[in-house]
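In this view, the complex is presented without one of its protein chains, the others remaining in place.
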Amino acid sequence: MSKPKLAIFDFTCCEGCQLQIVNLEEEILNLISLVNPVEWREAMSEHIGNYDIALIEGSITRPEDEEKLRRIRKRAKILVALGSCASTGGVNKLKNNFDLQEVKHCVYGQAADMPHLHTAPTKAIDEVVQVDYKIYGCPIDRREFAYIVRCLALGKSPEIPDYPVCVECKLQENICRYEYDEICLGPVTRAGCGARCPSCATWCFGCRGHIEEPNLSAAKEIMVRYGKTFQDLKNRMNIFGSKQRYADE
Amino acid sequence: MSNQDIYVPQPATLLKKQPMTEYETFYEFKLDSGCELGHGPGQFLEISVPGIGEAPISISSSPTQAGIFQMVVRRVGNVTTALSKLGPGDKVGVRGPFGTKFPVDEVMKGKDILLVCGGIGLVPVRSAINYILDNRRDYGRLTILYGVKTPADRLFAEELAQWKATPEVTVLETVDRGDEAWDGHVGVITTLLPLVQINPAQTIAVICGPPVMYRFVLKELAKMAMEDESIFVSLERRMKCGVGKCGHCQMNDLYVCQKGPVFKYSEIKEVMEAI
Partner (left out) sequence: MSIKKLDQAALDTWVNKLIANQSVYGVQAKGERFAFGPLSKAEDLRLDYDVTILPPKKYFQPQREDLLEFNAKGEYTSVTETEPFILFGVHPYDVVAIAQMDTIFSADNYDVHYMTRRHNATIVACDVQNASANVFAGCMNTATVTKGFDLLLTKIGEFYLAEAKTPKGEKLLTDLPGGLEPGNLDLARREQVWKDNTGLLRKHKLKCNPQELPGLLEKSYYAPVWEAKAKLCFSCGSCNLVCPTCYCFDVQDDVNWDLQSGKRTRAWDGCLLKDFAAVAGGHNFRSSRTDRYRHRFYRKAKYVAEKLNQIACVGCGRCISACVPKIANPVEVFNELL
């Protein structure tokens, strides 16, 4: 059996998810023994060929990136969104809460109108092309990444949790962040990270996005019981939840 | 006390495999131990494909067919997709048989039999059909009602034809949507029931099909004066462990992997989560 051809492409992001792959350390040798990495950085325009698995990191913020992504999709048997920016738009979607011109001026100052700095509202990968699997997280979880790659190489669809972070937080025997008077997004956020943030004594930022059926009306209602306001909750949810499916509820 | 691990599958080898429809494939296995599976019609197995996982699959062959066992599997999840990629000689793991049986050796004996099957519901019921045909004198009239979505979804087409040609066996088929070649009945499964004549006191009915089907068929059977004690249903649930521990198949207080999948309707009529 020939090794599946794996390509990684990055769009608008910090490349922290790719760094997580590099951080697999010894495991990366196992990864390379399993797949054949054919592209690992831009340069794709020079290459012709198909990929068994294309990993897409980052979100789409320029029209020309949409074109590039469509071309990758055409060549990829399986297309996987890698990390929050690609899967949900992530923090990049904060931008969509504001006027684009304002955002540009804020970031680039006087240079804002230079042609190479043009920008469009942020899109997650699946707003442009069909996505087969999403590896959530900011950054991705290395163990989960390795598991998903093994599954794909085996032709198996990986089990990606659709239950809240609370599940993994309980398994870790953490003290609930609500006991510390904090607003934690764990109850509405997709698990898979092993409750990384609450295990390090901080609230869940919701980087993996919502579970499929988040009980947001409950989240709203309990704020009062914990002496918080709906706005407090919204502020937290804006970080990774801006312009998401339930953002306006 | 026993040190046997109830979760360890025993090896079995795939002998034959044949696609039946776009999504369903027929499989024939034998246990590597050379032993008989020892199942009864209606029971299920936990089938393992190494590295992929384990899934509950109903047995489709009759215990009267010695040396082998058969299944028909719809490709819906990881295990069933992996099965579809196996070839003759490949190994799977088997645990079971688990669960209750159609009462072919008990109340069904001496009775007329009415089998109402929807879609892949025919798969476990086929085990009972062949058992009955192999012990023909023990039973009265056999009526098989079979409904599928489209003609392309029909399972066991050759056997359906054979059963139709067997004396004292009635087979009525329907499809939800026909095609150009289909000149048979069109309509949901319940539209077949008024076409059959039964003696309710002398009949045992069996229902097996998609979750939505049961309520409607039961209603029709009640109209035909069938007693709840004479109706058996085979129910699908997520039977993950097969041994009454993992909890996934539970409907109210009943573990379907142990108390089912075959239930006497009168015994689950009051079980809210059953139907």
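Labels A and B are assigned to the chains in the order they are written; within every chain, residues are numbered from 1.
The rule is simple: contacts are C-beta pairs under 8 Å (C-beta built on N, C-alpha and C of every residue); 3 or more make two chains touch, one makes a residue touch a chain.
Keep in mind it's a predicted model, so treat the numbers as computed, not measured.
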Residue touching the undisplayed chain, where the options are A:I78, A:L154 or A:I239: A:L154
Which of A:A120, A:C176 or A:I239 contacts the chain that the document leaves out: A:C176
For chain B, the residues touching the chain missing from this view: 1-9, 11, 48, 50-55, 74, 76-77, 79-80, 91-93, 211, 236-238, 240-241, 243-253, 258, 272-273
Absent-chain interface as seen on chain A, which is shown: 27, 30-31, 33-34, 147, 150, 153-154, 159, 162-164, 166-167, 170-171, 173-176, 178-179, 186-188, 211-215, 217-219, 221-222, 225
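Rule of thumb we're sticking to: only the chains that are shown with their structure count from here on.
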Interfacial residue positions of chain B with respect to chain A in the complex: 51-52, 78, 81-82, 85
Chain B-facing residues of chain A, complex: 154-157
